[in-house]
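Below is a structure I'd like to ask you about.
Missing here is one protein chain; the remaining ones are kept as they sit in the complex.
Chains here go by letter, A, B and C, matching the order in which they are written, and residues are numbered from 1 within each.
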Amino acid sequence: MNKNSAVLKIGVIGYGYWGPNVVRNFYNTPSATVVAVCDFNPKALQRVRRTYPSMETTANPADILTRPDIDAVAIVTPISHHFSLAKAALNNGKHVFVEKPFTASVAEAEELVELAERKNLRIMVDHTFLFSGAVRKIRELMDNRTLGNLYYYDSTRVNLGLFQHDANVVWDLAPHDLSIIDHLIADGPEAIVATGEKHVNGKEDMAFITMYFPNKIIAHLNVNWLSPVKVRTTLIGGEKKMLVWNDLEADEKIKVYDKGIDKFNADEGYDLRVNYRAGDLWVPRIEQVEALALETQYFVDCVINGQNPFNDGMAGLRVVQTLEAIDRSMSQKGGMIYCDSIAPKRLMSATA
Amino acid sequence: MNKNSAVLKIGVIGYGYWGPNVVRNFYNTPSATVVAVCDFNPKALQRVRRTYPSMETTANPADILTRPDIDAVAIVTPISHHFSLAKAALNNGKHVFVEKPFTASVAEAEELVELAERKNLRIMVDHTFLFSGAVRKIRELMDNRTLGNLYYYDSTRVNLGLFQHDANVVWDLAPHDLSIIDHLIADGPEAIVATGEKHVNGKEDMAFITMYFPNKIIAHLNVNWLSPVKVRTTLIGGEKKMLVWNDLEADEKIKVYDKGIDKFNADEGYDLRVNYRAGDLWVPRIEQVEALALETQYFVDCVINGQNPFNDGMAGLRVVQTLEAIDRSMSQKGGMIYCDSIAPKRLMSATA
Amino acid sequence: MNKNSAVLKIGVIGYGYWGPNVVRNFYNTPSATVVAVCDFNPKALQRVRRTYPSMETTANPADILTRPDIDAVAIVTPISHHFSLAKAALNNGKHVFVEKPFTASVAEAEELVELAERKNLRIMVDHTFLFSGAVRKIRELMDNRTLGNLYYYDSTRVNLGLFQHDANVVWDLAPHDLSIIDHLIADGPEAIVATGEKHVNGKEDMAFITMYFPNKIIAHLNVNWLSPVKVRTTLIGGEKKMLVWNDLEADEKIKVYDKGIDKFNADEGYDLRVNYRAGDLWVPRIEQVEALALETQYFVDCVINGQNPFNDGMAGLRVVQTLEAIDRSMSQKGGMIYCDSIAPKRLMSATA
Partner (left out) sequence: MNKNSAVLKIGVIGYGYWGPNVVRNFYNTPSATVVAVCDFNPKALQRVRRTYPSMETTANPADILTRPDIDAVAIVTPISHHFSLAKAALNNGKHVFVEKPFTASVAEAEELVELAERKNLRIMVDHTFLFSGAVRKIRELMDNRTLGNLYYYDSTRVNLGLFQHDANVVWDLAPHDLSIIDHLIADGPEAIVATGEKHVNGKEDMAFITMYFPNKIIAHLNVNWLSPVKVRTTLIGGEKKMLVWNDLEADEKIKVYDKGIDKFNADEGYDLRVNYRAGDLWVPRIEQVEALALETQYFVDCVINGQNPFNDGMAGLRVVQTLEAIDRSMSQKGGMIYCDSIAPKRLMSATA
């Protein structure tokens, strides 16, 4: 895209549950505009026109994908369409903003990454949580060594439904944590063990995932579509401090505990002792900005400046690789899957 | 023991953290009395005499184990002494009440069970939670089919320390859930997958355990000594209703949700649909009786009536078998352990 | 209005904080439409046109008040304009929907009520909470005698700011509870005692209000603009059951306790004893409908059917009378204000 052009022109495909948020945020991004929205559902397009009278609507994705004045395409459809739409967009020279999870398979993700590289186009995968005040605060507490060396990341993300026809609970709920873990932990996982069960419709509706990382860091994810209560709680334990992130809390999302264990050798040197520390609790103020607004602005900036976003196609690929590994482990009822093949990370920049 | 004798005479070995509760409850059980307490620590014995001036104290377990007028011995020591003390007690013709976990190994547990059977003596393993108002209410809700067919049992039992020298976090925290699961689920587990990590002192300080049962029932345990917050929350999902048991709540320990999924075939029969139910929430009143008081009374009754307790040596053995399976799985970083060898259950009686 | 006309035509004056909700709900009410919106602020009108491209906008209230095809006017302005706008609307033969509190004084409210009666026009005061699922459930529990005779209503409604220039904290926060109390308790208050303090800007920013009703029913309101936490909790005690309404809870807004006191005379008859009951706790499912949607529909129905709403001008008047009594009591630092003059209630209909 011409850096002199005032405004990035975006077409959006998909106006279901999340699409309206993507349209609204790109619409409100100063250096961007949404020129057209596509959806198969006429009622969805009616809603578009009612809210944005001047906006063009179409039921044909090709109208967006081939339109010459569109610079970038946002794909907010069910996962099964991500690959074909993104491929067409890239082939037509358009940058791509795509919902998580990136694609339905590693092969698809790899092809898109390779294609974008070849065409020198940007891919951004919508891992919205990375732009939330909570995750940015956690990243800050890790970068400035407040937590010390990481011990573990333990997330519970459960609720009742919604059951999806083309995905199990892992592909629905785990991408949030997987992208956060990818963002917080420098190294990729070494091995994955996942268990789960299928009670309702032939796909796993609950799953328990362990990820082993270098330096004894361990991550655990508990995802469940059959929980009577909604829980969004993550414990993060570090050598120096520990925190609890409860995303359902309005005002006290992150609690940082000056609590932990001090290891030392007892006098005779033969015995390892531990001491318990318990100090104040601190609840940092979290910035109240809509995460998606930051992300759409970041996408526009990356496209205009020709910069690769940290939540790029490679980041999306790593999440899909992990999802496939989890599926493979679950199909063996907890088989150990080694992760040699997970794409190496580029150096991450913490400045979202 | 002579059924005509008015009172069961009990000797207690171990007066550390839990011992005082065991002594107090046997002391207050109408048809029992505590005649002597043993501990290696002179200060502990001082505390005994201060609280129970008439009670005999000794630093020598043999004084208890061989004393002719003692009918039963309660063993409230670290796990490493359970086997030798219980074996001596049984060999001296005494019934045994022993702390959980029953023994340090399956072999020990099997030998004790066999010995007690041969001598026609009772063993009761102190799985106190089975006598709590909460677990008895949950058992009732399962027995009367309020929950319907069970989907899952998912427990989070985490806190900061206390690190133990002769056990990992699994042997410390998991026996609670393992004995509850053994009590609630008719069949034993088919397979176990456990992961964990050792951050502090060479033994696992956090572990994640999946247990597969027949009929697609799945159990998951999250135990952690490195959590900044104490959590004691169990989700239990049934086909008809689901419940949340938060044992840290003073007044609302169990919440029963009329919430769930109804499966049905869509008209054409080719597609499975789910409907969501969401009704009232009900918090049953939980009886406020000390669990250990019920349990000590039950032990005395079982001994007097020559009846086998449901939390007998076999129940203790099954828990130790599961603990060993978990250790084996963890040592393989999540290996699948088949549970063919776990002792079959007798028909359980719900009437604690 | 002609009962045959298909649709009630509504003009809305005021598009600040609450106005957009009123416009949206009238816009979505099947038998009504919003034809024009007035606001002094050009940016507000821009927002109107952007969301409702076909809607007329004006900065001149007279355009709404005198337009012949408008049947009803919704007044969503600061309280100081309620009287003059409502009076003009009524004089022009228009029905009136007006924000709470109804007017800035009893005299104003009385004049409007009298005028509407004379012109045979409807006034509805926007006491939105009366249409919430929570208040409708509480009313149901009282009507069906679940709670038994009422003992008390005790509300805490506190938060940080927002300070208003033309009102104290009582006129800002108390109308909610006053309208609910007016809706729930058959009789009007007999006397009022209110205390408070002015810390910030010369108007009371915290107030404590006691209302005495017949039959020993007592109500208490704690309103505060200087609280570091937001609280919206009401205890309602009845002879048979008691409830806690926490409006900030997403899923468990109302908890009904089978808890209380049973009075009886001891054997000798000279001494009154009390027994404590403690049974299950029950959390009824609350209907998840937007309260304002029900209310705008109800307004339209009342206008079309020539029916008087229960939240009519008289209900608004009673709230304003109480607010004035509270102000008078506070100015005396807790003077006892007798409420002989509060307008008698018509027979209420519970069927909102």
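Throughout what follows, a residue touches a chain if its C-beta (ideal position, glycine included) is under 8 Å from a C-beta of that chain, and two chains touch if they have at least 3 such contacts.
Since we're looking at a predicted model, the values are computed, not measured.
> Which residue, C:7, C:55, C:186 or C:235, contacts the hidden chain when the whole complex is considered?
Considering the complete complex, C:235 is the one touching the chain left out.
> Going by the contact rule already stated, which one of C:93, C:161, C:214 or C:306 would touch the omitted chain in the full complex?
C:161
> Which positions on chain A touch the chain that was left off?
Touching the missing chain: residues 251-252, 255, 278-285.
> Tell me where the left-out chain touches chain C, residue by residue.
Per the touch rule, chain C residues meeting the hidden chain are 151-152, 154, 156, 158, 160-161, 163, 191, 193, 195-202, 206, 208, 210, 212, 216, 218, 220, 222, 224, 226-229, 235, 237, 242-244, 255, 257, 259-261, 263, 272, 274, 276, 278, 332-336.
The definition used in the following text is that only the chains that are shown with their structure count from here on.
> Measuring from CA centroids, which chain ends up nearest the centre of the complete protein set?
So the chain nearest the centre of the shown protein is A.
> Starting from the mean Cα coordinates of chain B and chain C, work out the distance between those two points in Å.
Measuring from centre to centre gives 54 Å for this pair.
> How big is the gap, in whole Å, between where the Cα atoms of chain A centre and where those of chain C centre?
So the centroids are 43 Å from each other.
> In whole angstrom, how far does the Cα centroid of chain A sit from the Cα centroid of chain B?
Centres of chain A and chain B (C-alpha means) sit 40 Å apart.
> Quick check: what residues of chain C touch more than one other chain, meaning two or more?
In chain C, residues 251 touch at least two other chains, as defined above.
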